[in-house]
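Take a look at the structure below.
Missing here is one protein chain; the remaining ones are kept as they sit in the complex.
Coming up: chain A.
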């Protein structure tokens, strides 16, 4: 078992606390099957892969991938980046990743930065080799209104009233879980953009889904893109009452002949 990065410095009043879904991503990305896949696909003799985590929250997943770069990719020149719409999450992530990277200097890749932004919007097209997303996947009536996001991101705890801080924290936490219709409204926006943002032919995405997200429909939709686009389950949380609660889809262009 590779060590789980520490997030003890993070204030979880307004940043998503690592939970079963986060740990499922850690386990999946470091299991022998995925390590073999990633090590082969991003062979040492190719330029360093760029890893982007969308919605980093506490940063536990990005910190793990950065710190364990040698164990996951078989190389220490992997570059990692994170985005989150929540500025508190971005600051927390930077600290989590930098700490884990220092503590695992002999296996760590290169942490580039975290950026406040919506999904992949700050990134150049055709630039991401590995995209990781633990989405807001809980079905809800509607998505949180982000038109006032700047206001919430700037509201500092020291100068705001407790009512304001409570409203801000409720909003920021809602962003981490509320997924709208089928819990898929945000995830669908990200999936639709995958063929643009992932590096042509070699890019891979890992997306966590819950049963209510109708993962089979997601797979069918991706296969319908053609050009070798494939979505396969590569990790799950085990069966509870006959159905899998959480699973991780690997989405990539499978261009091997056959």
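Following the convention adopted for this analysis, contacts are C-beta pairs under 8 Å (C-beta built on N, C-alpha and C of every residue); 3 or more make two chains touch, one makes a residue touch a chain; residues count from 1.
In this section, contacts and distances are computed from a predicted model.
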From "Ras-related protein Rab-14", "Trm112p-domain-containing protein", "EKC/KEOPS complex subunit GON7" or "Dynactin subunit 4", the hidden chain's UniProt protein name: "Trm112p-domain-containing protein"
Omitted-chain contact residue, chosen from A:90, A:175 or A:207: A:90
Touch criterion as defined above, residue of A:28, A:134 or A:149 at the omitted chain: A:149
Contact residue for the chain not shown (choose from A:2, A:35 or A:110): A:110
Per the touch definition above, residue among A:127, A:140 or A:188 touching the missing chain: A:127
Residues of chain A (touch criterion as defined above) contacting the omitted chain: 47-48, 50, 75-77, 79, 81, 83, 85, 87, 90-91, 94, 105, 109-110, 112-118, 121-125, 127, 147, 149-150, 153
